[in-house]
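Only one protein chain is missing; all other protein chains are in place.
So that you can tell them apart, the chains are marked A and B in the order they are listed, and the count of residues begins at 1 in each.
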């Protein structure tokens, strides 16, 4: 592990992450993203080399999960712990945080000795990211008024628009699989809708993927049945990135056609934009009957596309019949987690351990976001720890 | 931040907090209280100066919350973490801790490697503080029998009688707002009942306030509608303190009259003593119908005093029309958290950030209680850390 080369590369980046929240990858510069990837890699290498990257002697990392989570919860806990922070869960079941006033208050009440707040809020379209910005605003106010000794950084652990810790883990995985970010230029990645027996899965993963991969010169193929489109603004953002980077973004309504010559495939279910718009409206009005009808209708519609399953047949269409399969996990695996789902069991099994490797980058991506938020010159702090740091384990 | 002056002041106090539980402020001497305030201030300054006050390399701080809590839970977690302890929640849902025998056993079972137990138990009149003393007795027994290597200290995080971490945070806030504790002498503070659409709020905050502020020479005005009295013994205790300190305690049944020339106001709802007595009896007998009737009757009675709202009109009656508004939060704010409540939105907004500052002292008050319990000479330990301590964050 060449720490010197990596910290040197990092110190030459013009990133602007210091004391900034991490809410959407498309608000960040390319150098910002490169810095996150590089710090994540260095932290991973340090741990592997038994060098502790602990920079906090005390401090809290607060987690606010407004939706179930195992993977991201453990990733956040691991990242916080790696840097020396204790995790404190904010259980909202008894708070009235939905209310504007209370968001403002609660944000401060949980932050007196906190350094980071990780938020997952991906259920309501138009709500998750907005909520994060309300918290952000409240923290600014509290910090400026002297209520908070430090301004805790916010890490988006998935919202209605983006899932940056996932997409950056995915990108770091690709970097390792293909050797470098440069090697990704011109590679074809297919972000494809896939059939699932459930409905209402957020759009944040496919949106995060197309808006990120288009920035690195990749040929991004977004495939879905007619009617399963994503938030239009995000697609436009991705399109603009593709133009800038010399990559491309193409929308395709045939899974088979999309898979042709793909280097990488990411078959995953999501609920279409227009359904999410209706669902959010019905949820706001607490229209239980309307919601039941929408679900029925959506599932019926999904069923029409149950052949959007990634199987051996599709795989054969990809480059050398062996495209790298990716998934944010858990996948709906046909015959294992459900009768028929996103991916055929045999194909999944072939790439199963690779998907674990993919997931394994997330703790380091989150830790990197924290690290970059906290230190003006992260390369310098890392260098010092590598030279004079203590062991993670042992005496 | 003049650490020298503060630690010097601290070392001259004759406090007796070493290895003592903190259950009620009125069991503590004035020097005890001054020591807590001073240690809290020093710990806050240290953290601000990036000096870590971590004195534990390992150890648990157990939290037992028998009632919902966000603020106090985070304050306890923050305090424990600041000193180096990990928080372990004791979830009673599956224990039978109501039983005398089991309290004794559980107290020991959760304490083998624990240094502190924070307890919130404020629902039943006559129960909360009693329960803490049962735990205290059990810990003494276990420690004396060699079961426990150290005797964990107990911190009262709110009981039926007192809310010492709140009242001391409030006092520290006043010290900072008025410049010193001496400056509080002769100041008029109004602890006033205020209307709320809910019922059954504990009396521990108003009791804690009157029994504490009377000790510092303040003119304490306790205002409530006829029938909304507090536990008589606590009022007597406060009265005796007022005489000793050269302050006063006056009971007033007109909110308007009470507010006249006030320097500080603390309008907050509580359930009257006689209602709490009945409620506790009904709860013990599991008399669901009786409880429903009592609630109905109590709410109807409350409604007769819905004009006990702290508004612009009341504020104008205070000194220079600008008394410092205090609240333990969350407040029932008219038009925001409820249709009509304890305080007018405009008045609350004016002091909103000040109430956040007020709340922000609580983690340090709790940490100070732990610190003073653990070290015979806290000033000395603090001095050593200030001179030779490590950074809280950084490498």
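Assume a contact is a pair of C-beta atoms (placed from the backbone, for glycine too) under 8 Å apart; a residue touches a chain by one contact, two chains touch by 3 or more.
Model, not experiment: these values are computed from the prediction.
Participant: Out of A:128, A:225, A:363 or A:378, point to the residue that touches the absent chain in the complete complex.
Facilitator: Considering the complete complex, A:363 is the one touching the chain left out.
Participant: Can you list where chain B touches the absent chain?
Facilitator: Per the touch rule, chain B residues meeting the hidden chain are 55-60, 62, 86, 88, 90, 94-96, 99, 101-102, 105-106, 108-110, 112-115, 141-142, 145-149, 374-375, 381, 384-385, 389.
Participant: What does the interface between chain A and the hidden chain look like in terms of residue numbers?
Facilitator: 47-48, 52, 54, 68, 70-71, 74-75, 77-78, 81-84, 86-87, 329-330, 333, 336-337, 352-353, 356-357, 359-360, 362-363, 390-395
To be clear about the criterion, only the chains that are shown with their structure count from here on.
Participant: Measure off the straight-line distance from the CA centroid of chain A to the CA centroid of chain B, and report it in whole Å.
Facilitator: About 41 Å separates the centre of chain A from that of chain B.
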